[in-house]
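Of the protein chains in this complex, all but one are displayed in their positions.
And then chain A:
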Amino acid sequence: MAIPRSFRLLEELEKGEKGGSQVCSYGLADGEDVTMTKWNGTILGAPNSAHANRIYSVEIECDSTYPDKPPKVKFVSKINLDCVDQTTGEIIVEKFNTMKNWKRSTTMEDILLDLRKEMITATNKALPQPAEGSTF
């Protein structure tokens, strides 16, 4: 008797509209899309890293299987992380624990916050970063 997809997405939307987190934001790509499939998100780069003060844009697609299955997530802004496909910007699910071990209760906000944490893992911190503002 889990919450249906639409009401779950409405909850996430409401939280996002209220400004869910200080370091990330998210909302519907098209505010009139009743299926609530496509979302845009931003992540503020982690401090004390090459990402500090940068703002990364991501696209999130919640198809009809969400939240039973994770959404598709893709960086629009270029970023060099182990879990990001360097040609498409898509998240490589196998390399991103939050989506690999998906739980129904995990939200888009969790994904964005965990991607931010990825920026400062030991492996990722050593990676050179592309010029700010470039896109995939």
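One rule holds in what follows: contacts are C-beta pairs under 8 Å (C-beta built on N, C-alpha and C of every residue); 3 or more make two chains touch, one makes a residue touch a chain; residues count from 1.
Here, contacts and distances are computed from a predicted model.
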Hidden chain of the complex, named as in its UniProt record, picked from "DNA primase", "Ubiquitin-conjugating enzyme E2 N", "Ras-related protein Rab-2A" or "Small ribosomal subunit protein mS40": "Ubiquitin-conjugating enzyme E2 N"
Given A:3, A:52 or A:127, the one touching the chain that is not displayed: A:3
Interface with the undisplayed chain - residues on chain A: 1, 3-4, 6-7, 10, 13, 31-32, 34, 36
